[in-house]
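Note that this is a trimmed complex: some chains were dropped, and none of the rest were shifted.
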Amino acid sequence: MRLRKNTLLEKEKQREDSGFGTNATSTTARLINQEGNFNVKKVGQSFEAKLNLYHKLITMSWLKFAIVSLGFYLTVNLSFGIVYYLIGIENLMGVDKSHGLSDFWEAFFFSSQTMTTVGYGRVSPVGYITNIIASVEAFLGLLSFSILTGLLYGRFSRPVPRILYSQKAIIAPYLDINGLMVRMANEKSNQLINVEASMIFSRNEVIDGVVKRKYYGLDLERNKVKFFAMSWTLVHPITEKSVLYGETLESLKASDAEILVTIEGINDTFADYLHSRKSYLFNEIEIGKKFSPMLLESTGDTYLLDLEKLSDTETAVLNVLKIED
Amino acid sequence: MRLRKNTLLEKEKQREDSGFGTNATSTTARLINQEGNFNVKKVGQSFEAKLNLYHKLITMSWLKFAIVSLGFYLTVNLSFGIVYYLIGIENLMGVDKSHGLSDFWEAFFFSSQTMTTVGYGRVSPVGYITNIIASVEAFLGLLSFSILTGLLYGRFSRPVPRILYSQKAIIAPYLDINGLMVRMANEKSNQLINVEASMIFSRNEVIDGVVKRKYYGLDLERNKVKFFAMSWTLVHPITEKSVLYGETLESLKASDAEILVTIEGINDTFADYLHSRKSYLFNEIEIGKKFSPMLLESTGDTYLLDLEKLSDTETAVLNVLKIED
């Protein structure tokens, strides 16, 4: 009795977990999409968590960010412009029909000159209320531009890894067995150091008549390198112990199999931590191929790594695993 | 003799310590409140350590921060306004009763236009002293706004984890034994990676007639996951070796028991390190429950995780631990 208990616990403890759990679910949803994002929608988030303003403003496209920024600038100027206009244009000294602007637009441009702290002074506030509003606008302008410019620089300087992955994961001959392989390269010219990678395999399994999604960490030939200067071919050796042992294209498809590759390391220019991931669905796995070389023959004293060959493969004869006597 | 000595030392070394020590104290004070803050007041801090200005300004509520900011702006303008006024309003060229402002308020608004570097120029300094003061104010204005805007952006961009914890810790059946369980979810939509968790159990123990508070690290089924995309149920298996083995609701209450859960990981958008913690007092522990599923049945290709079900439990029959023969 005692023995069984400990065995169960030990077994559970040794199971490598990637944080997905083993959820009872008959959905064939792909947990991770090709770009490595998770297909998980959280229901019941608080407004603040849903909004996640900073995260959104940093990660949105540059076009969207430009629109948001300009929209913000316009809105603030319109709002303050209206306020100045309503208080009375006579409180803006220097407004004069001869300047070719209607009263409202004088107020609007005065607002923009205040908010940006340009303050030409052709138009300037007189009277208490307008002076107070202008004083507040200059204050808020400085504060809101600090957010805007902080975001801009944050976006500009954010370390975005550009790891390229081969389009397909392949099962290729490896030593005298076979291996599941994925090839990666760092598209940027800067160096990544202390780089670690992992491979996670998931598939549906029928347990007691219920379809459950199971996740397995795949043992790698090598999961850490000091530098990532060239390409790196991740290899999971398919030994008899491997969960992939005996799998075929058909069985992978039937079990809705998926492979998640992650890589993390340190950018040596800024000492930033970088993380990237990529998912391969069963139909992005090819069996009986091997990767073609990426290094070009070079005559000079520089190695030439051809990134366009990252996904190039050649047909290869798989090793037949010998049965032990 | 020698043997006993080494045994004592080895035993002490193996005791897992969480940094709380084993303080002789008869207080029933809860060391950690529910939000995970420590109920420790430090007596004799230096003024600087007590003030901890930056820390306070970053972590205070937004309302308080707005008040502090505006108060600062107002105070500086008032102070410099008074100075300009005392030096003599005749040193501010352009001040004119026709502008609807008393002399003092002209000085005040001139100060605000100088500090924010708007500098409309309707009013401008003449004479040595006023020019020197205005020059200093513009300088100090730039410096103090850098602190203010730095704080603002720092607050805006500070990575605050939003880890949700189940309201109760439960003792539920686990494999063929039972386990102490806590369920967590990341409320935000961004990913946490390389996530580690720990559980610390503390209770009063009577040692040689003195009540002492003792702290124990609880062994977890799994204390590290690669991703925290779904929910995560932390499990401490209550084996015979566990300090919780044989505990009842009554004994937990009697010993003023408390459980501290900590979690840390890396936010994959900004590579920030995040840390969160939560405490459960004895009356927040339930025995004989299990957590209800949080994943909703979904028809699309997206997993739906219902955060509102995080604390949902169902009654469960605990395993009876078999006595070994």
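The chains carry the letters A and B, assigned in the order they are written, with residues numbered from 1 in each.
We adopt the following convention: a contact is a pair of C-beta atoms (placed from the backbone, for glycine too) under 8 Å apart; a residue touches a chain by one contact, two chains touch by 3 or more.
Predicted model only: the values in this text are computed from it and were never measured.
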item: Homomeric assembly size (copies in this file), of which only 2 appear in place; value: 4
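The rule we apply is simple: only the chains that are shown with their structure count from here on.
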item: Cα superposition of chain A on its sequence copy chain B - rotation in ° rounded to nearest 5; value: 90
item: Cα-centroid distance, chain A relative to chain B, in whole angstrom; value: 26
item: Interfacial residue positions of chain B with respect to chain A in the complex; value: 69-70, 73, 77, 99-101, 105, 109, 112-113, 116-122, 145, 148-150, 152-153, 156-157, 162, 175-177, 185, 187-191, 193-195, 221-222, 225-233, 237, 239, 266, 268-271, 293, 295-298, 300-309, 322, 324-325
item: Chain B-touching residues of chain A, taken from the complex the two chains share; value: 1-2, 4-6, 8-9, 12-13, 17-21, 23-25, 27-31, 38-46, 48-50, 52-55, 58-59, 91, 93, 114, 117-121, 123-128, 131, 134-135, 138-139, 141-143, 145-147, 150, 154, 158-159, 198, 200, 217, 262, 264, 272-275
